[in-house]
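Heads up, one of the protein chains got dropped from this complex, but the rest are sitting where they should.
Read from first to last, the chains carry the letters A and B; within each, the first residue is number 1.
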Amino acid sequence: MNPNKKRLRRTMMFLNCQKPGLIKDPYIYKPDSIMLDLEDAVAEKEKDAARYSLYHALQEIDYRGVERVVRINGLDSEFWQEDIRAAVAGGADSIRIPKTESAEDVKMVEQAVRAAEEEFHIESGRTLIMAAIESAKGVMNCLDICEASERLFGIALSGGDYTKDLQTHITGTGVELMGARQHMIIAARAAGVQCFDTVYTDLDDMDGFRKDVETIHAMGFDGKSIINPRQISIVHDIYTPKEKDIIFAEKVVKEIDAKSALGIGVFTVDGKMIDIAFYDGAKRTIELAKASGVYKGDL
Amino acid sequence: MEILKPAAAGTLESSDAMVTVEPNDEGAGIEFDLDSVVIHQFGHQIRKVVMETLERLDVKDVKISVVDKGALDCTIKARVECAVYRANDQKSNLPWGGAIR
Partner (left out) sequence: MINAVGREIPEEILRITGKEVFQGNNYKEGVEFHKQGPIVKPVMDHNTSKMVGSIREALEKCGAHDGMTLGFHHHFREGDLVVNMVMKEVHDMGIKDVTICASSLGKAHDALVPYIEDGTITNIQSSGVRGKIGEAISTGKLKGLAIMRSHGGRVRAIQTGETNIDISFIGAPTCDDYGNCKGIGGKSDCGVLSYSFVDGNHADKVVAVTDCLVPFPNYPADVAMTKVDYVCVVDAIGIPEKIATGAAKPTTDVRKLMMADYCTQVVVNTPYFKEGFSYQTGVGGASIASAASLAKIMRERGIKMGFAVGGMSKGMVDMLDEGLVGKLLDTQDFDLFAVNSVKRPNHHRISAGAYANPFNKGSFVNKLDYVVLAALEVDTNFNCNVVVGSDGRITGAQGGHPDAAQGAKCTIVICPLLQGRTPAICTDVTTVTTPGESIDVVVTDYGVAVNPARQDLLKALKAADCVPLKTIEELRDIAYSIVGEPEAVQFGDRIVGIIEARDGTIMDVVREIKDYEFED
């Protein structure tokens, strides 16, 4: 398995490939991933121009370890095949498929990616895939989409188009996204892949944004799509385990290891009942703490 | 490659460059015009990048003008390539990693 599949993706920041001023050093804002967009951000008659910008940006700009995801045009367009050629040749880390509605969509992209890797002498399997869910049909076919390819690392909700498909709109309460969010996180976990939430467009309402991120964090989402660097620190703050949680997780891991050697399956840590079921979650907390750069222990 | 018709790529936004190409008579060579906000510091570098890109694309005769607003090398390359390919109406099956490098 491509080790990049499970990497930290708390924040995925959208960048318009056609705006050279913005793509020259996005890593300074420290997002986990950046999404170089060839789709909605680029006007129809500039789709070709965006590819050249994309290719050279991927080849020549130092992203210091930030993941480079490329959002190709829809599979109903005339652009997506050349988009994949340019992205894979450029060395993109992942391809984001917009408006994914079925497992066939994923397989079609996977085939094009495989062919491009071969054509451009890219290590086979290097390029990952993520699927954006933007419609009711996409939500219903979620599990199939998640399981459609070994390269698929996760699915992301595109709230704007999705709510239009439901014949409603973004209200700010989240109620119109509830169904999609719940369905998607369940499907993603069943398939063992990651799940990402939609963008929050009101940049003046940072309190609302924070509540939104707290909600999806509690629901189990792995991260959020970002449209402005100002949003990054809030997401990272919520997704970074707090010190007391890290200490607790450490205790849980160490105690479980120690107690299981003694044949003890259930015990208390800090007054809470702990058994083996807590092990994976505690380990994940430690891993997340490490990835966030706040872990100072010895596990 | 030949320049079959006039074409342009890029914008005049900060950090971008607008590149315009026009056909030139056979054997006339490359006529290069540069207007840049950082011409003193990067004039030679911009010219170098433009010439190298045209060479990789095997363009020998062209009138090319660049209005630069502080674009990095990668953006200048991208705009030159886009203008040249547009001048040839070629939008797919591009030689990524080959002539485009």
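As a convention for this text, a contact is a pair of C-beta atoms (placed from the backbone, for glycine too) under 8 Å apart; a residue touches a chain by one contact, two chains touch by 3 or more.
What you see is a predicted model, and the numbers here were worked out from it, not measured in a lab.
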Among B:Glu2, B:Glu22 or B:Asp73, residue touching the chain not depicted: B:Asp73
Message: Even though one chain is hidden, which residues of chain B still touch it in the full complex?
response: 14-15, 37-45, 47, 69-73
Interface residues of chain A (partner: the chain not displayed): 24-25, 28-29, 61-62, 229-230, 232
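Basically, only the chains that are shown with their structure count from here on.
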Task: Could you put a whole-Å number on the gap between the CA centroids of chain A and chain B?
output: 36
- line: Within the complex, chain A is touched by chain B residues 9-10, 13-16, 71-75, 77-79, 81-82, 85-86, 91-94, 96-97, 100-101
Field: chain B partner contacts - residues on chain A that touch it in the complex
entry: 19-21, 24, 48-49, 51-53, 55-57, 59-61, 81-82, 85-86, 89-90, 120-121
